[in-house]
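Just dropping this structure here.
One chain of protein is taken out of this complex; the other chains stay put.
Up next, chain A:
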Amino acid sequence: MNVPIAPVRPELAGPTWIPWLLWLVVFFGLLPLAVAYIVLAERKVAGRFQDRIGPNRVGPFGLLQPIADLLKLITKENIVPRAADAVTHLLGPVLLIVSAFLVLAVIPFGVSGSRAEVAPFGAVSPAEGSRLGYPGLAAVDTASGLLYLVAAASLSVLGVFLAGWSSRNKFALLGSMRGVAQLVSYEIPQVLSLVPAILWASSLSLVGIFNAQVDQGWFLGSPPGIVAFVVLMIASIAETNRAPFDLPEAESELIAGYHTEYSGMRWGLFFLAEYLAIIGVSCLATTLFLGGGMLPFTSWPLGAIDSVVLVNLVLVGGFVAKVALIIFVIFWIRATLPRMRVDRLMGFAWKILIPLCLVNIVAAAVWLELAVRRDRPLLGWLVTLPPLVLALAALVRLSRREGPAPVVGRDRLVRTPAAIPGVGGRDPS
């Protein structure tokens, strides 16, 4: 198939430093501000969930609380443990911050033009066979946007591990080991749950995926889309080490996990990175499955209003509203669910999420064939929904057959090669 070569976009022909400067202001001015008030919002929301009021002393409704917190963090002493590796001790939180910002670079928050043009990495519209799309309001739009995003996001585990290891504290080391175990398990469902969106948009560019949803409607509106969205959210919460997946920083077992040896502003950096990562995963889920800033069931104002500013008023507004909603749900989950046990955490990823994702990819391809290419959405629902429900039910049953938690010593004795006929067992030592 012929992919038209992209014309030079006008804004790239002009000086590039003006948009770059504006993006830097957004990233380093607006986002930290957003984080400050998301933290306040979380404390307020958590307070309400626990039948408290939450912070309300500093300023009206506690609105100046983040500023007070910042002043406190800045005036606290910077303590690095004597035995710690000073360089990597600093590198840990810096890597986490860098990872969180890099993820946000490819997110399209709106559109940068109100007319569809030949989009270099846009969606293949099955009806037209050409790549037409709206240019996205993203700092960076590359053909491999999602791949880049996944790579940047998985940098964060390096930060967690470096922080835990460099502290030379046993609890920190155990916490970071758990962090690695968690990433190893939950990165797979995360990347697999992105496949349906890539498949339907036939593009790895987030702008392309947004444009495909302008054509096809929100990707959430199909059984494989719903499954992929839910799996993505679960895996993202695990990747950001949020409750109920906060084992790397489980305070009742590991003091504070990997950031035990961090205090004052260094700890503040971890806090900032965690909330930036939450914004990042919420933006990702919104872009991939909730149609970016699009209103439900319609692509209005796109193509109807000519002014980029007015169109973006709706789109960016919708985007922020959806991100806020997702972040609220993440708070809600934290306030509701207790922390998972470590063996169940791993089992949940490997025995339920990953097999479900494999089934879901096939279901997504079937949905594409039936509902998108042949335009029979009802048939698509009928064909894809039952296998997904059955697969989920079967996997839940299967994973529960394993019985109670393993007893370490006895379990190893049972797992000799003779106990598993036909399968060569490993050295039980």
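A few notes on this one:
Throughout what follows, a residue touches a chain if its C-beta (ideal position, glycine included) is under 8 Å from a C-beta of that chain, and two chains touch if they have at least 3 such contacts; residues count from 1.
What we mean here is this: contacts and distances are computed from a predicted model.
Between the names "Pyruvate dehydrogenase E1 component subunit beta", "NADH-quinone oxidoreductase subunit A", "ABC transporter permease" or "Sulfate-binding protein Sbp", the one given in UniProt for the chain missing from this structure view is "NADH-quinone oxidoreductase subunit A". Screening A:Leu102, A:Ala153, A:Val227 or A:Leu388 against the full complex identifies A:Leu102 as the residue touching the chain left out. In the complete assembly, the contact with the undisplayed chain comes from A:Ser202, out of A:Asn56, A:Ser202 or A:Ser299. Contact with the chain that does not appear here is found for just one residue of A:Ala36, A:Ala116, A:Ala181 or A:Ala335, A:Ala181. Across A:Leu30, A:Leu358 or A:Ala393, the residue that sits in touch with the chain not pictured is A:Leu358.
In the full complex, chain A makes contact with the omitted chain through residues 1, 6, 12, 16, 20, 23-24, 27-28, 73-79, 81-83, 90, 93-94, 97-98, 101-102, 105, 120, 124, 126, 129, 139-142, 146-148, 165, 167-171, 173, 177, 181, 184-185, 187-188, 191-192, 195, 198-200, 202-204, 255, 260-261, 264-266, 268-269, 342-343, 346-347, 350-351, 354-355, 358, 361-362, 365-366, 368-369, 373, 402, 406, 408, 411-412, 415, 420, 423, 425.
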